[in-house]
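Every protein chain but one is kept in place in this view of the complex.
By written order: A, B, C, D and E. Residues from 1 in each chain.
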Amino acid sequence: MRPSGRALDQMRDISIETDVTKHAEGSCLIRCGETHVLCTASLEERVPPFLRNTGQGWVTAEYGMLPRATTTRMRREAASGKQSGRTQEIQRLIGRSLRAGIDRQALGERQITVDCDVIQADGGTRCASITGGWVALRLAVNKLMKAGDITMDPLLDHVAAVSCGIYAGQPVLDLDYPEDSEAGTDANFVMTGAGRMIEVQASAEGATFSRNEFESLLALAEAGVANLVAAQKAAVA
Amino acid sequence: MRPSGRALDQMRDISIETDVTKHAEGSCLIRCGETHVLCTASLEERVPPFLRNTGQGWVTAEYGMLPRATTTRMRREAASGKQSGRTQEIQRLIGRSLRAGIDRQALGERQITVDCDVIQADGGTRCASITGGWVALRLAVNKLMKAGDITMDPLLDHVAAVSCGIYAGQPVLDLDYPEDSEAGTDANFVMTGAGRMIEVQASAEGATFSRNEFESLLALAEAGVANLVAAQKAAVA
Amino acid sequence: MRPSGRALDQMRDISIETDVTKHAEGSCLIRCGETHVLCTASLEERVPPFLRNTGQGWVTAEYGMLPRATTTRMRREAASGKQSGRTQEIQRLIGRSLRAGIDRQALGERQITVDCDVIQADGGTRCASITGGWVALRLAVNKLMKAGDITMDPLLDHVAAVSCGIYAGQPVLDLDYPEDSEAGTDANFVMTGAGRMIEVQASAEGATFSRNEFESLLALAEAGVANLVAAQKAAVA
Amino acid sequence: MRPSGRALDQMRDISIETDVTKHAEGSCLIRCGETHVLCTASLEERVPPFLRNTGQGWVTAEYGMLPRATTTRMRREAASGKQSGRTQEIQRLIGRSLRAGIDRQALGERQITVDCDVIQADGGTRCASITGGWVALRLAVNKLMKAGDITMDPLLDHVAAVSCGIYAGQPVLDLDYPEDSEAGTDANFVMTGAGRMIEVQASAEGATFSRNEFESLLALAEAGVANLVAAQKAAVA
Amino acid sequence: MRPSGRALDQMRDISIETDVTKHAEGSCLIRCGETHVLCTASLEERVPPFLRNTGQGWVTAEYGMLPRATTTRMRREAASGKQSGRTQEIQRLIGRSLRAGIDRQALGERQITVDCDVIQADGGTRCASITGGWVALRLAVNKLMKAGDITMDPLLDHVAAVSCGIYAGQPVLDLDYPEDSEAGTDANFVMTGAGRMIEVQASAEGATFSRNEFESLLALAEAGVANLVAAQKAAVA
Partner (left out) sequence: MRPSGRALDQMRDISIETDVTKHAEGSCLIRCGETHVLCTASLEERVPPFLRNTGQGWVTAEYGMLPRATTTRMRREAASGKQSGRTQEIQRLIGRSLRAGIDRQALGERQITVDCDVIQADGGTRCASITGGWVALRLAVNKLMKAGDITMDPLLDHVAAVSCGIYAGQPVLDLDYPEDSEAGTDANFVMTGAGRMIEVQASAEGATFSRNEFESLLALAEAGVANLVAAQKAAVA
């Protein structure tokens, strides 16, 4: 029934390749099927003004798509002179999600910026960005700990995200672009390794949804995130 | 326990005053406690380019805050030269929510722009904007129907929204600003008059949340939205 | 002869409601007929860089119109990414006018920002903004004096403004929008309570004007401002 | 008493050199003392959208200052990414003033853009721009008439402008920069060759002014504009 | 003597991997040592306004760097709201260079946009972009020809680019970042497969250079471009 022939609860293949750029403190290329996102974590020994002299650190994120990551070329945001509302919404979500998994006191007064740049898009780029962004963050923090700059691990747990939706009347896990563009309801779930929730976003695209349908999406997401966390563990091992 | 002395499941007083400006096709001033939002619906006999010659209409929304709607003055977005990511995220949510409650074919090739301008803020401005925005939209559509410009009512159901959160460890309904700024989890629910869901957004601000906690918020919201829909009905009667 | 049926030297009804928002140090909603402007005065204990360590304060103003304050919806300036030349010209005028009525040494090193947001427009919004802005400023200064933060009243006199114009060949007082859009000459006069002049702006829109005609406008304005000052006195009493 | 030693009613030397650039349809370099402005008039056979198919033409103006036209270098507006409020206010005034002296029906559906670029500033740049801008406009219209493109002269009369002010308590004509920066009141008058008024702008900079003082400024301006019109006549003869 | 231990006339390893993204009509990942650039060619069946109805096509280019392509993170241009002067200069060079190698009449009225996004930077990104951009363009044109949309090959010859410089007093070929940042003179040469020149840019960074030194750079470049053209041929074979 799904365009890809996947079962309703079947995710796309996940691959997380680490240390893919030589300059960043942490980096990975995450592939969720045909969605490919390059994630880098950049460490700076300074924090935004509102955190100076508080002893606390900050994690923030930026998101972008290469102009031809999509089926037809999209205008380069640097050329149009501003980030779209969609881009800003996504990068705010990534930053908020990663911060929910970190002890900012343990990080100390430093900032880590996670850049998520979509090389190729086929649906679910924000979820892939969160899952891959956490890996880049983990690797950058590992470097800090190895160097002895921090002693207590500031990462509280894994953070990963998956999309679900109601496609052709059925709850399905991990939407690809053909599904995403036709889904009646589209949801993103960000969770921890322990299965606690960080962010839930469900949105009626073409049709409203019932509480029962929403519970089905949530159940699919719990299984999906567990898979992603396992892939993160393998990647950073 | 709540700063306002309200019960955990008690909403703030709601007041919806209609026809508050003489130019707009529909308008209201919604007051949810000390949060006051002026909502206007403006009708145009044209649609965005992607809808031309499709026979379908469009509903969109814009959101703004007067500079001194808040405790301390915020910079005017027109002066800073761009809308913040928060503003864009909110107005995208309002537009998406209102569109979920409309039959765009029945509306015909015309556009209704709902402007939500916060006169005074005390938490929950995006939810008040959706609830009040629907009233302005309803009034503008009534005018179209009365004039015989459309014959079938394009509004499928009421659309209203409420926030909930986990404050001091307890699920509470309809956060005001003192609660919102301290809440561990903050959620917004947009629903129809029939109790179907349009948008669910829950976000861990200071602490992750369990599935059980999330279910409690959802139950509170269902009751809250029912109240808001009743207030809408009274206002447009 | 006037569309509204008013006499040539008859103003619209004036109403000034004070303390209309809970956060601002001073606020009012001024209604000049169907023109409604919300004015707030916001106090900050800092001055622009060029005044630091001079012992002098500053008063500045910003002006905006809600998108549907007008007959047809205008584009939101925050969305278009800049304030129009008209907006900038008006807010410069408001700030200049209010500063002319203040002893900046007596104010001390603090800044008061007066925001004038047009809720509904029917001509004369810049004049209503000045007249209402002065009331908001007066209330904010009263608060400072009551708190003992300043001992000498920095407000030297009332400041109020009115428009006049040559409509259908006749000098008339206090133009509403139907008159304003047809007037051959359009003038704005800002004066003090004592009748001294702060700003005179007269502009040939469709036809040049003689010195005699100009003198007639000036005489009308003197009477009009006296009325406005009386309304201000009643409001802040 | 004046820093320059001029009498109270004495203007600076005026020089208007015409045809100073080879590309523009009309051009002049106007020198009012040490204030030098290059004015060009550019003709286009198209009008703004709101005038299409109306048979009417348009005259508009743009104003700029070279970065080092002033005592200390000012930031280039093209580099800062926007025109200041002052620039916009001035160019709106120039355009409005020149349009008041033209029969737009007689001009036909074409647009003339008058660019006024200040090469060197010493006070009174907006007045010099209007006076010089009219000369450039006159020359461009002459070219149109000579070519037979229009048969009736669309220019109704001369348009010229001068500043006056109250300096050291005395009304003086044609302020230079040292006077302008110290003047208690600053006024600009735009008039026609016949002495009718187009624009009056008087502004209390440091002190309010009486009606009598204002009348003195007006009388000075009438004499000043007559001088400028004579210089225009000599230049375009 | 060179930081990398290379001989003065020795280039870095070149690798060109083609068809690296699934959406673009042509794409490659070019690696010149540690400089990695992703190049895509996007075809559109429309041309810029100035070419409509001329029968001629257009090739244009855009350039960007991922924020952490560099040693320390650079601000994302989309976030800062504009492309830097350097970015604009580079993308103008890439577009001009590729257009010099194409018969725009043979291409027909269509546009190909070449996007060059630097994944990792180590000097010479503009040269790698040109060399890789040509490969992406070649592949996109091949697709057009295979589909029978054009019959005559519009690509006149290969286009490739290499940098040279005077480092530690010696002319060297293919500067990496440590050399580039220290070089007294920095030059970029764009040439065709036949060795004809498209663009020469030589710039004194720390010291002026003699005609003799310049000739040495030119000779090195001729050899370098020949190598790059061989790599292009292998890649597109």
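Throughout what follows, a residue touches a chain if its C-beta (ideal position, glycine included) is under 8 Å from a C-beta of that chain, and two chains touch if they have at least 3 such contacts.
If you're wondering where the values come from, they're calculated on a predicted model, not measured in any experiment.
Asker: Looking at the full complex, which residue from D:Thr113, D:Ser129, D:Thr185 or D:Gln232 touches the chain that isn't shown here?
Answerer: Residue touching the chain left out of view: D:Thr113.
Asker: Given the contact definition stated above, which residue among D:Thr87, D:Ser210 or D:Asn227 touches the chain not shown here?
Answerer: D:Thr87
Asker: Any idea which of E:Leu8, E:Ala79 or E:Leu218 touches the chain not displayed?
Answerer: Among E:Leu8, E:Ala79 or E:Leu218, only E:Leu218 touches the chain that is not shown.
Asker: Looking at D:Ile16, D:Ile30, D:Val47 or D:Ala69, which makes contact with the chain not pictured?
Answerer: Answering carefully, the residue with contact to the hidden chain is D:Ala69.
Asker: Residues of chain E in contact with the chain that isn't shown?
Answerer: Within chain E, the residues that touch the unshown chain are 82, 85-86, 88-89, 91-92, 96, 100, 187, 192, 195-204, 208-211, 214, 218.
Asker: In the full complex, which residues of chain D touch the absent chain?
Answerer: Residues 21-24, 27, 34, 38, 40, 42, 44, 62, 64, 66-73, 76-79, 81-83, 87, 113, 115, 117, 119-120 of chain D touch the chain absent from view.
Convention: only the chains that are shown with their structure count from here on.
Asker: Find the pair in A-B, B-C or A-E that has over half of its contact pairs, by residue number, in common with C-D.
Answerer: A-B
Asker: Express in whole angstrom the distance between the two chain centres, defined as the mean CA positions of chain A and chain D.
Answerer: For chain A versus chain D, the centre distance works out to 59 Å.
Asker: How many angstrom lie between the centres of chain B and chain D, each centre taken as the mean Cα position?
Answerer: Taking the average C-alpha coordinate of chain B and of chain D, the gap between them is 51 Å.
Asker: Which positions in chain A touch two or more other chains at once?
Answerer: Expected reply: 82.
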